[in-house]
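Just one protein chain is left out here, and the rest sit where they should.
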Amino acid sequence: MSPHQPLERIAQLDLERRQRTGVPEAVFAEGKTGEQVWKLLKELASANGVALATRVDPQQAGEAERQLGREFVVRHDVLSRTVTVWKKNHEVPPTGGEIAVLAAGTADIPVAEEARITAELMGCRVRRYYDVGIAGIHRLVEPLKEISASTVSALVVVAGMEGALPTVVRGLVGMVVIGVPTSTGYGYGGRGEAALMTMLQSCAPGLTVVNIDNGFGAGATAALIANTVAASRPVSSSTQHATAHAASA
Amino acid sequence: MSPHQPLERIAQLDLERRQRTGVPEAVFAEGKTGEQVWKLLKELASANGVALATRVDPQQAGEAERQLGREFVVRHDVLSRTVTVWKKNHEVPPTGGEIAVLAAGTADIPVAEEARITAELMGCRVRRYYDVGIAGIHRLVEPLKEISASTVSALVVVAGMEGALPTVVRGLVGMVVIGVPTSTGYGYGGRGEAALMTMLQSCAPGLTVVNIDNGFGAGATAALIANTVAASRPVSSSTQHATAHAASA
Amino acid sequence: MSPHQPLERIAQLDLERRQRTGVPEAVFAEGKTGEQVWKLLKELASANGVALATRVDPQQAGEAERQLGREFVVRHDVLSRTVTVWKKNHEVPPTGGEIAVLAAGTADIPVAEEARITAELMGCRVRRYYDVGIAGIHRLVEPLKEISASTVSALVVVAGMEGALPTVVRGLVGMVVIGVPTSTGYGYGGRGEAALMTMLQSCAPGLTVVNIDNGFGAGATAALIANTVAASRPVSSSTQHATAHAASA
Amino acid sequence: MSPHQPLERIAQLDLERRQRTGVPEAVFAEGKTGEQVWKLLKELASANGVALATRVDPQQAGEAERQLGREFVVRHDVLSRTVTVWKKNHEVPPTGGEIAVLAAGTADIPVAEEARITAELMGCRVRRYYDVGIAGIHRLVEPLKEISASTVSALVVVAGMEGALPTVVRGLVGMVVIGVPTSTGYGYGGRGEAALMTMLQSCAPGLTVVNIDNGFGAGATAALIANTVAASRPVSSSTQHATAHAASA
Amino acid sequence: MSPHQPLERIAQLDLERRQRTGVPEAVFAEGKTGEQVWKLLKELASANGVALATRVDPQQAGEAERQLGREFVVRHDVLSRTVTVWKKNHEVPPTGGEIAVLAAGTADIPVAEEARITAELMGCRVRRYYDVGIAGIHRLVEPLKEISASTVSALVVVAGMEGALPTVVRGLVGMVVIGVPTSTGYGYGGRGEAALMTMLQSCAPGLTVVNIDNGFGAGATAALIANTVAASRPVSSSTQHATAHAASA
Amino acid sequence: MSPHQPLERIAQLDLERRQRTGVPEAVFAEGKTGEQVWKLLKELASANGVALATRVDPQQAGEAERQLGREFVVRHDVLSRTVTVWKKNHEVPPTGGEIAVLAAGTADIPVAEEARITAELMGCRVRRYYDVGIAGIHRLVEPLKEISASTVSALVVVAGMEGALPTVVRGLVGMVVIGVPTSTGYGYGGRGEAALMTMLQSCAPGLTVVNIDNGFGAGATAALIANTVAASRPVSSSTQHATAHAASA
Amino acid sequence: MSPHQPLERIAQLDLERRQRTGVPEAVFAEGKTGEQVWKLLKELASANGVALATRVDPQQAGEAERQLGREFVVRHDVLSRTVTVWKKNHEVPPTGGEIAVLAAGTADIPVAEEARITAELMGCRVRRYYDVGIAGIHRLVEPLKEISASTVSALVVVAGMEGALPTVVRGLVGMVVIGVPTSTGYGYGGRGEAALMTMLQSCAPGLTVVNIDNGFGAGATAALIANTVAASRPVSSSTQHATAHAASA
Partner (left out) sequence: MSPHQPLERIAQLDLERRQRTGVPEAVFAEGKTGEQVWKLLKELASANGVALATRVDPQQAGEAERQLGREFVVRHDVLSRTVTVWKKNHEVPPTGGEIAVLAAGTADIPVAEEARITAELMGCRVRRYYDVGIAGIHRLVEPLKEISASTVSALVVVAGMEGALPTVVRGLVGMVVIGVPTSTGYGYGGRGEAALMTMLQSCAPGLTVVNIDNGFGAGATAALIANTVAASRPVSSSTQHATAHAASA
């Protein structure tokens, strides 16, 4: 007989974090087995109604059916490598918050989508503008006009390679910009290093940064800001817009 | 006769940036002569009513009297290494926004103060809690209670060495945290590198980061958020609190 | 005929190291063939009664049966990637020493288990507390109470990502903490770099560090301390607790 | 009138840390003004009887007389760059713990002395062996014989340049070794980087590491171990040896 | 008597390099004594008619009078830290080549000026546009219109901090851009590292890069291109523009 | 129904870039699906007559037939990992520009070929000299003679390992050299880091650099220079040389 | 018809290098196809009698039979990853030079063997001492006695992890030591970085270093020294020892 407590009993999960911090706990799937990922998702969704896993590879995602019962709805988004699990009939209530997500290149879209999905799970509306990188800066004009005319109160700007888009955008709008460097690029400064440096060196105040490829963190931060802004509005007239819930999957 | 246009004519200053981006342009004094710094401050203050310079060393600051006329009021804050210049009788109107600034150690206070001064110049109220580092985590309890009971809508958390304070704080509160690594520390990971890495690696969503020692950027971002939140409130009942203007210097 | 001495004769193994240093030599399997690993294990177990290999992949482990005779007992722990080999009927005598191993996240458990197994092979009792990371710091309270009430004389604290757990723990207990950064994390500071830096920059004296993922080194150090403490006790009344020997496998 | 709480009231000092963690808080003087250093020393010494500051430069040290009253005794050790302050008649009680400090080269002695002074302030006896680097490995023989015959229960081994001494020593003794890389060396791997890497890569289990030049941390850790060992001895017969107190200055 | 050849005889200077490579040899003053700098300048100017030294500090520059005879004309440009020496009555013949130099911030101007002076010494006409950084991208419009309407055939674009200006410019013009990162910036990616990475990662083909602060190399390359273009024009009608010669100093 | 605009509508492609910048947009295939690569190639070739993709792996290339209709001609160059797509009967008009491409070692040839193909698509003639590294510097003599006697107006010099070839070549010729470091090499400075550093540190003015393995950027820059030079020639008598068009595939 | 010279004609091989430099050219197989490797080997062996390829993987090696005719003898050494090709009946004449190769751990043996094979191909005799790392320094005694009593005139010392063996050895012998760091190790300083730094920082003059895993370079250098020493001996009485030729394979 083993003298040790079983490993299962030792691990403790933080189910009340959402109430305390405004962001639900998510499962970072990288380095976990599919079994571990689905078990954690099930526990979190049972407690919170909805749960998110990021960096899920196809093999991990493929183990779903065996792991979840009929009381859950699952959506596996291949592009963003996320899995969302809802308790049946659970809906994320719209908060009235609104953000925008911009991506510089095609390779930045998966990270941008991770940010969008995260924000939607927090009840935010999300506008998307992709392939608007600085090598052709005239492509930014229309999107920024639309954003300025909207109720968007925070921007997520995703860029790899030289990573200059967040700086350029921040110089042209009035909202906070959350920059997300992506691990594109090659050679010196590749894998996101140049993009991260660029954003941290940026001379544009009002720009903050999350780690390379951290779409989840950026989406959560932007949604947190937008939700706080929306919560302080007298009557939130914009809560009718579509929200992310299981039925629309 | 020189065939070139005079250098003075070539340089152009961005005076309308505040309207466009919500943050006034500041002068980064490092690497400039005192004369350049004061000239830029004068131009900015003439146009905007108030102007800020960061990273000002005593020698640069000492050249003030010769450079500015009687229509300006100057405050040189030695601790934060900032200089603020107001046009006489100009006041920064309170926005009703409120933030809090936390600092882990004594060496982090100058950067924290740079953030505070920046936010106050943007019309924000600022609460300060210094010397609350994680080596004695029980010291955090009182400050976080006060913050949770206030109208604070964004936190600036400043930490050097191992830089873990922003993560710990973000796990305990409901607002966005702007982490500022400082260039304290020594040996491997010194000069702020460990602190920056820690904040970017943080497992706490809702935490974003600015570059090492960038108190100005953090204060501007937090104030921008708080001002947006305050602007969306129906009747801002908290605008009576003290604000930073020349008369209170 | 080759003019050179055979390679086998050239290599020399350090069988008496345990007597001299208090820690048995272990086989670092990475970069070795399965055959090399098992041959070394056999030699060491023959001489010392027990032998440990770390970083063993499934393919290396699968070659066991062919390599070892009936006079040995083998345990392959998949989670910690270790293989332990005992001479039949050999038992590790309990020393009365006791340590605790804490792990911040799920991904840190394999390294924590490597530390546990190492310490148990040195005759130590090991308490385990996993999934107690700083993002939810309230989870630490119970474990630290238990530890303080026990005979634990050294702690191994394993953490990846931002790596702040050892600092927090060290600020709350009276024993030496051996911090082990793990190669989790991504982007800037990933692969354990941020965690290592954080631990080395820590402002908590009484915290020392081993290299990234080096659970073996941390377990050996903690056990060495605990064994030294136990050896100096007048009558060791706690030697009845369970120990790691072949029969319990 | 300023709307802010005075900075003095905000800063909080951790006076009870010693009881909780076994190591007294020390003042890291680098980046602080002499005034700040002496003020902190005075507070700590008033509360604990004795206080230590590290990395004190001559200018900071020179401000002592003005800052401290007659009820304190001061010792400024130029070589180790430390300042120790005792309340008059306060003595550090000997614990019976004993450690040894080894240094590879002349340039490593200041860091070694910082470790020694720290350990002595924690009541430990300290043996010193300096200039025993690996380029002439025969010089190690005598010291290691002496250590093995003593009650030393932990070693601090300080080395810069290639930093191999702790590994060599750990391979020859039975106690835990705390390696301290120093910021000597030049070119590639200079400033302590090579020494730190070497120690972390070491193949000798039972060796742990603190950051570059962190003599304070190493001394505190070794003394903590030695004190724990001594505390578990039935009758500590070795408590008569000399201790560090103001009268011996 | 020394058995060695005198050091003076050993050193050999490459006076014919201009004919072979199209760029005159310049003296990199950093790390040389003022005496060495002036001696090398004198030899080069004697042979080539004109000579340039870069990175000259005031002390080195101050030793001029003693070192040079009356047959030379000297211009010390404090801003760009260059010294130019002409043989009396020597003029640099205009080549008809034309380049433009753009600088993002005030701190980038010294490097931009080093590029301008170098190009002028190679007979090029130089247009300058300073303080046109990307934080206020609308400031670029006028300069780029002027450049497109001119005979400029290569651009030098100087930027520190995040270093994105060369990419933006290259996306808007039809000429080769030589990017020069400058050692401005602080924290992560400071000292020009972020700017260099950004330029190398740039997604804009037709942008090449020189090392941090290497205004000389950028100016030489741009002038070499412009001179080659000008040399292939049937009748160079633009050679009347002003050139850099001693008389205009 | 999803509230979001379809991803396809969001992405915008920059078809007019060639007119504005002199270089056609290319598709960087790394990290894209084969389907994405071919769709982009089709759009670009439809608009511009010809399109290039770089870093194409065999699997991506293999999806061609399904993706393109009969109105296109495709050439997949395995060595350089490029795919070129022409509209049927489209020819790249020769510009009269001429460049040379030199490669130090066998491993550098793929990058050199990427540069060649890029330049040919811009209408340039390209001379190639491979395996002329500096370990046997006498091999450079013949090639450089040929180049000096030609109309070549820019050089691409490709080198990995220690990367010294561009410096040596630049010291011996009169044209601009574009250095391309390649990701060959191993150990310290491997993966192109040493080669990049060497080229940036080079003491040979007139040498500029692109990122590691960026043959496309180097070829585009050299061709842009050569085309500008050719365009300024009164009567381009050398436009009869062979050009890259679909018929020659 | 292509306007370019065929690639085969462009590449030039340096067959006379041996006469000029004392070391035959070798083929670095990494990143080359098997076909390229064997073609180069054939050319070199045809010209020089013998040829060596390093870093050959099994797949490359497996293509031998198809590539070489009957007039060659091949030896593929799996451990050292080398392939040697001799023209039939070609023998490497013994030079009388003698070196020794020491390796610290099992993982260092492949690199050590690459050094041995290289030196033997240059006509040197090689003594081998493996598994003599510094964690058990007493194992060095016998080997160093043997070496001191021999005609060995240069040592190759191979070590990974912390890389301290060359320093220790150099402090105990009278010959030049060529240190070879190997890419063993993990975490901070892994992949050979710590070992390389340690050797470069070494305080033992008479120790020089080659790049990580460069057994070929170390063996060539040591053999070059030993051959020079042997060539200056009046009558080389030790040339009867075994040499590496095809017949002994």
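Chains here go by letter, A, B, C, D, E, F and G, matching the order in which they are written, and residues are numbered from 1 within each.
The criterion applied here is as follows: contacts are C-beta pairs under 8 Å (C-beta built on N, C-alpha and C of every residue); 3 or more make two chains touch, one makes a residue touch a chain.
Every value quoted in this text rests on a predicted model; they were computed, and no experiment measured them.
By the touch rule given at the top, the unshown chain touches D, E, F, G in the complete complex. Only one residue from F:Pro24, F:Gly49 or F:Gly105 touches the chain missing from this view: F:Gly105. Although one chain is not displayed, chain D still touches it through residues 106-107, 109, 125-126, 128-132, 135-136, 139, 184, 186-189, 241-242, 248.
Across the interface with the omitted chain, chain E contributes residues 1-5, 7, 10-14, 17, 30-32, 36, 181, 183, 192-193, 196, 211-214. Even with one chain removed from view, chain F keeps its contact list with that chain: residues 105, 133-137, 161-164, 167-168, 170-172, 185, 187-190, 193-204.
Note that only the chains that are shown with their structure count from here on.
The chains in contact with chain A and with chain E alike are B, F.
Work out the mean CA point of chain A and of chain B, and you get 28 Å between them. Annotation: 46 Å between the Cα-based centres of chain B and chain C.
Centre-to-centre spacing of chain C and chain F amounts to 53 Å, using the average Cα coordinate of each chain.
Contact with two or more other chains is made by residues 135-136, 170-172, 187-189, 196, 200-201, 203-204 of chain E.
Interfaces, counted as pairs of touching chains, are A-B, A-C, A-E, A-F, B-C, B-D, B-E, C-D, C-G, D-G, E-F, F-G.
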